[in-house]
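Note that one protein chain is taken out, while the other chains of the complex remain in position.
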Amino acid sequence: MRMSQAKTTVKQPKMKMVTIYVMGKKYEVPEGLTILKALEYVGYRLIRGVGCRAGFCGACATVYRFKDDYKLYTGLACQTTVKDGMYLVMIPFVPAKKPVYDIEKLKPDASTVISIFPELTRCVACNTCTKSCPQEIQVMDAVQEILRGNLEKAAHMVFDCIACGICSMRCPAEIVHYHVFQLVRRLYGKYIAKKSKHLEDKLKALEEGAFKEELDKLVTAGPSVWKRLYESREIEK
Amino acid sequence: MEVEMPNELAEKIFMISGQNVYACYQCGKCSAGCPFTDYMDLLPNVVIHKIQLGDERVLEAKTPWICAACFTCSTRCPRNLDISKIMEALRQITLRKGIDRIKLKKLEKIEELPTIALVAASRKLTG
Partner (left out) sequence: MKKMRKIMYYPGCTIKTYGQRYEKTAIAVAKALGFELVELPRWNCCGVVYGLSEDSVFHHIAPTRNLIRAQEFSRELGTNDLTTLCSMCYHVLKRVNDYLRSNPEALEKLNKFMDDEEDYEGGINVVHYLTILRDDIGFDKISEKVRRRLNGAKVACYYGCMLVKPRETGIDDPEDPLIMDELMESLGAEAIDYPFKTECCGAYHIVSDKEIVKKRAVKIIKAALDRGAEIIATTCPLCHYNLEKGMEMAGKELRRKVLLVYFTELLAFALGLDDSLEKNVLKELKRLIGGEK
């Protein structure tokens, strides 16, 4: 009997489809897919604007709207599910030249950050950045904290920033928030945050050769010893 | 309010500043009180006159950029004309074309300036 004449067939539930528009072109995609998966479903092969696919790298920034709604929505393509009537486009890259500075020569205060990013003074507190952030960071508030020199508070507020760049694309003052925030976090980590005493002690001990003998033994032991040691680690048990 | 202006420049100034330059009768009190006339190429009352005549070259004058918006002129004008708003309108015509008066990235010794000075300069001299 030919396979095509088999009587038993598995009934496929009819997939619910939604209509989306990618850069103006209409597509039908299964409901429940993320925007990223939907793009690949309809045949796009992404070589830019895709990365970890887990909401962490900030590569897949997407902007979208719905019919009869003036609001502009933003999100990460790998984290946002498609909805019927979505008009979307991906922003795979946000132009922003990285400023060059020597962190050793900087002071952790407002004047330093403003001298490297003077466009911060153009902020009109319109809050468009906060509304655009897919990580729900209070972006405008962080910028304001930086303007008044509370770098520690600002550094903590922007910890979740993944540098997707949506805020910077929409900012009327042309601030590049993620570069500013990176500088602030660096200044905080280097100059303001409490130093870890045990780290410094351990590093000192290392430099003074406390582990030299053990390390030398390990380095010259050979692959069979390494394999045995690796497999008998505590974590494997 | 619908006001018909004899020339395009006066109309544009009216749209942005809400001020009717034809109220000015050239008494010169604004120029007399302005603290910055030493550094200007055209006196404030001459600027108003040029707008009345529709002379677009006034947009290339230094005067609106030297104006510090101190409001001395507006406080003293006998016709209640807000000259500082007219100066702002002249600045806005250029700024709204995307032409900034200062380049923030090219400022010298910016770390010495207090925030208040930089924010004020950004507002007035960049678009």
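For clarity, chains are labelled A and B in written order, and residue numbers in each chain start from 1.
Quick note on the criterion: a contact is a pair of C-beta atoms (placed from the backbone, for glycine too) under 8 Å apart; a residue touches a chain by one contact, two chains touch by 3 or more.
Since we're looking at a predicted model, the values are computed, not measured.
Undergrad: Taking the complete complex into account, which shown chains does the hidden chain touch?
TA: Spelled out, the missing chain touches these shown chains: A, B.
Undergrad: Which residue, A:90, A:147 or A:183, contacts the hidden chain when the whole complex is considered?
TA: A:147
Undergrad: In terms of residues, what is the contact footprint of the unshown chain on chain A?
TA: Missing-chain contacts on chain A: residues 109-111, 123-127, 130-131, 140-141, 144, 147-149.
Undergrad: Mind listing the chain B residues that contact the chain we can't see here?
TA: Chain B touches the chain not shown through residues 15-18, 35-36, 38-39, 66, 68-72, 74-75, 82, 84-85, 88-89, 92, 101-102, 107, 113-121, 123-125.
Heads up, the rule we're going with is that only the chains that are shown with their structure count from here on.
Undergrad: Measuring from the mean C-alpha position of chain A to the mean C-alpha position of chain B, what distance in angstrom results?
TA: Using C-alpha averages as centres, the distance is 45 Å.
Undergrad: Which stretch or stretches of chain A touch chain B in the complex?
TA: Residue positions touching the partner: 110-112, 114-115, 118-119, 121-122, 147-148.
Undergrad: Please give the residue numbers of chain B that touch chain A in the complex, ascending.
TA: By the definition above, chain B touches chain A via 104-105, 107, 110-113, 115, 118-119, 121-123, 126.
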